[in-house]
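The complex is shown incomplete by one protein chain, all other protein chains being positioned as in the whole.
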Amino acid sequence: MSRKSYANGALYLMLSAYSLLTLAPFIWAILTSLKSPREIAEAASVWPQAPTLAAYETILHGPFYQWLWNSFMVATAVTLLNVLFNTMAGYALARFQFRGRGLLFQALMLLIMVPSQVTMIPAYMIVARLGLVDTHLSVILTSAASIAYIFMMRQFFVNFPAEIEEAATLDGSGPLHRFFRIVLPMAKPALATQAIFVFMGIWNEFMKPLLFISTVDNYLLTQGLNAVAKQYAKSSSWNLIMAGSIISILPILSMYIALNRRFLNINDQSSGIK
Amino acid sequence: MKKTTGRRRGMLQRMALCAALALGVAAMAHARAAESVTVAVWGSSPAEVAAFDEAAAAFTRSTGIAVHKQVIEDKYQDVIKSRFAANNPPDVFYLDASEAPVLIESEVLESLELTPSDQADFYPQFLQAFRGRDGKLYGLPKDYSTLALYLNPRLLRQAGYRPDDVPRDFNGLMRFAQTLQARLPRGVAAMIIDKDLARHLAALETSGQPLIGADGRARFVGNAAAYAYLNQLVTGHVLKYLYSPKDDLGADWPGAAFGTQRTVMMMEGNWVQPALKHDYGDVPFITREMPTVNQRRQTMAFVVGYAVPRRAKNKAAGLRFARFMTGSGMRLWASASGTLPTRRSVEAAMQLRDAPGLTAHVTGAAYATVWSRGIELPILNTNFGNQFQAAFSGSKSLQQALEKAEAVSNREIERQR
Amino acid sequence: MSLASLARRVRVPRGAAISAYAFLLPALLVVGLFTLAPIAYALFVSVQKMDLVSGRHTFVGLRNLAYLVEDDKFWAACHNTLVYVAVVVPLQTALAMVLACAINGKIRFKRGYVTLLFLPTLTSSAAMTMIFMWLFNNNGLVVLFLQERLGISINFLGDPRWALGIIMLMNVFSTIPHFMVVFLAGLQEIPASLYEAARLDGAGPFSRHWEISVPQLMPITFYVLTMGLIGCFQVFDQAFILSGGEGGPENATLTFTLLIYHFAFKNYNTMGLACALAVVLTVIIFCATLILNRFVRADGANR
Partner (left out) sequence: MTQVILRNIALAYHGQPVLNDINLEIAPGEFCVFIGPSGCGKSSLLRLIAGLEEVSDGILSIDGRTINDVPPAERNIAMVFQSYALYPHMTVYDNMAFGLTRQKLARAEIERRVMEAARILQLEPLLARKPGALSGGQRQRVAIGRAIVKKPKVFLFDEPLSNLDASLRAQTRLEIARLHRELNSASMIYVTHDQVEAMTLADKIVLLRPAADAQGRSNVAQIGTPLELYHQPANLFAAKFIGTPAMNFLNASLAALTPDGISALLQGRACPVAVDGAELAADAALTLGIRPEHMVLGQGGWQGKIVHIEALGEHSYVHLDWADGQPTLIAKTQDEGLRLGETVAFALPAAALHAFRSDGVALRRLQFKPST
């Protein structure tokens, strides 16, 4: 028993130590959000001497709920579109045999290698020409599909057991039926992973709302919180920034906890390390 | 029978109501489109937001033009440039004097003229900052900030000095800072220094020899007075009586270092006062004019104006808004927002010269150097900052840093033409 | 990339091409309009001398490239970025896989660990940057600790040699959870019977992962390495925040994308240079992924 428990002990130790390490910034952010700007500047102690909810009060008033609703709507729309489009594209690239598939895949890969600093302005030009500026549609459409996650889904489908699908093909099920009835239900871990990352990506998106949206009521959450935090031009009030980041983390965290059961189906025959 | 007609009549009424409503909405939308102006502003403090809305309301009342405000809360310059690139600019927008030359050179701004009397009312160098190389005016300065010397009388007294002991000239101030540092507790700086060129350009050009030539090329080397000034800053850092707020005190902006009383002196703009009052109300401060360099009075002015894009959709409304806010509306804006007015008449009317804490800033306006120097400024600023930081943190000699800064800047300027 | 020669997975008749493109259509539409078109525009601009604001441009051909090669900032950015990629990509991939394999085993509080380990990705980069600045500034925790205990004083933020290191640390720290979750999802696809067969064959916990998890995860590892490469070659936020967008002490934290940003937004009339540099960066990343594909095959080891 000793050799096994020793290995397990070391494993738990490593995991717990690393977890605490990753928890540190999060806790630190919470503590800072409870401090007054003065206390933050003095940086006397990590623990807030005079904890105050001033930062949260400043943030949680007025247009905050409007921003939260805007962000929630846009993020949900983008996530649904992304999960559907990316998974379909990834599936096609992994499982269908057609001329030019390799070329198309390499072309897509090439596109994500171009840095966004130069593509952001032309993208804005297109959005402006479509008359979508200052609408949520601009953010939704420009992020409705993402090559990174098409790529991820393709990689998941490459190793997908073909037997089940082949059996379905023999039963005469068409590609659509096969995709929705057989493939999707079995690809739950990958879908959950994608949904979380897409949602989080658009939720924390900074550049697109900044460029496309300019009326305060249409702001997305990150934009709004950033505006509140940078009220005094030269000094960024870190308590507001931290309070804002904590508040914007909560929705993603709750979604993550709900979904992480998916990509971690903790069943008995999950691979044992004993 | 009765019931059906009743229901039918109810339906008719509802249809009529809808029609009326639809008409009303259309009319209102139509009205809005008749005369409106889109103003792009950057994120600002609640006081400034309220002041802007108040002034905008006054504008609408007097002209009937509705004001639609676009707030760009971050990376303002980048977003404005993207708007221009996409040919979707606002009707009128905030323009920082240092960014003006680039937009003027791109010929995307509408030129606007002032009557001679108006021209005389503005500080001349503020107007000059918005003039193109063709001499035309492309922006109307709306407010400004200047640098001043901030002292913490309490810390001074604890170190056994009185505010009057602080020398007025730069060299004297440096020597004073050195002796003061010896008497200060550990972790408290005599003075904090910001390494940006934007803070020191005026001081570097007091010898009359420009640091940035008329042709926009860098002349960092071969300027003995400038070298002497910068060398004092470097030795101050090496001998640890001049601190960098970020690297040495971990303060993410100078105001925080002053507010937490970890420095006795600092050279800052008046923008620091609202934050000091708001977050560090109990910390006393006295403002003094910037120290003289080579016996010449010097300070930097950071000017912001209104500009109107040449291809704005409602250009006329934009121009009227700009003229209103820098004309009859300036008094309302300056007093409500707490910023310094660029018209001397408004300044006098508000007796700003003897307002507490602002005297040094306002008197400095007369001889201030505006932080704006042609389209080459971004290159000069980045390269100077990059190299001077190395000299300041001691990993390179000042002479080497200046030579490298000049060489790199000039090559990049050449390439830009 | 030699992806073109994919073995036949699903023996489906010619109709596949139609349904394949039907599946691909929505994504291709969005990508075409909002990614391909802007890139085409950027390609066009990369051979012009252009002022972003007014849109005025004149054809200069490859002179932009010539300027870039002469510019020592280009080489500084090149050096910084390559060092950055060489350190961060392998580190984050290895750590993410180790963590995923550790968590995927039969351990208690599994969901607790996964949630805890996921937090850095959720914490906004602003918060992360501030914490690192607070830890590593000259008056911060780490510096004081080093000075008092070991007597060495390092000016992390100011010293060119260290500044890049801080950004690397921050990047690895915040991207590991992202890739860990991807590996976790990948591990779920591996049938448990493989591990049982290996246990019967006498493979210990480490060799079980080395012999089964690693080979079976190859397509996912290819994804993580490729995205890691692209992410690190395009590193921008951390460098921008930590150095205030100036590229840090003596160009020590100047990266390609920061230089592109300067050309695109800061300087006058240099949008062409920004796009030219963007093209150069894309080619570099493409070559890197070509080399990567020699060692880690995109389609896994099962064929």
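Miscellaneous remarks
Going in written order, the chains are labelled A, B and C, and every chain counts its residues from 1.
Just so it is clear, a residue touches a chain if its C-beta (ideal position, glycine included) is under 8 Å from a C-beta of that chain, and two chains touch if they have at least 3 such contacts.
For clarity, every value in this text was computed on a predicted model and none was experimentally measured.
Considering C:105, C:120, C:177 or C:300, the position touching the chain not shown turns out to be C:300 (whole complex). Checked against the full complex, the one of C:146, C:203 or C:284 touching the unshown chain is C:203. For chain C, the list of residues touching the undisplayed chain reads 191, 193-194, 196-203, 207, 211-212, 215-216, 218, 300-303.
Heads up, the rule we're going with is that only the chains that are shown with their structure count from here on.
Any chain touching chain A that also touches chain C appears here: B. Shown for chain C are the residues that touch two or more other chains, namely 52, 130, 134, 139. For chain B, the set of residues touching two or more other chains reads 82, 85, 87, 250, 252. Residues 36-38, 40-43, 120-121, 124-125, 127-129, 133-134, 210-211, 214-216, 219, 223, 226-227, 230-238 of chain A touch chain B in their complex.
The residues of chain B lying in touch with chain C in their complex are 77-78, 81-82, 84-85, 87, 101-103, 105-108, 187, 244, 246-250, 252, 375, 378-379, 382, 385-387, 389-390, 393, 395-396, 408, 411-412, 415-417. Put simply, chain C touches chain A in their complex at residues 1, 3-6, 8-12, 16-17, 19-21, 23-24, 26-28, 30-31, 33-39, 41-42, 45, 52, 99, 102-107, 110-111, 113-124, 126-128, 130-131, 134, 139, 173, 177-178, 181-182, 184-190, 192, 194-196, 199, 205, 208, 213, 216, 219-220, 222-223, 226-227, 230, 233-234, 236, 256-257, 260-261, 264, 274-275, 278, 281-282, 285-286, 289, 298-300, 302.
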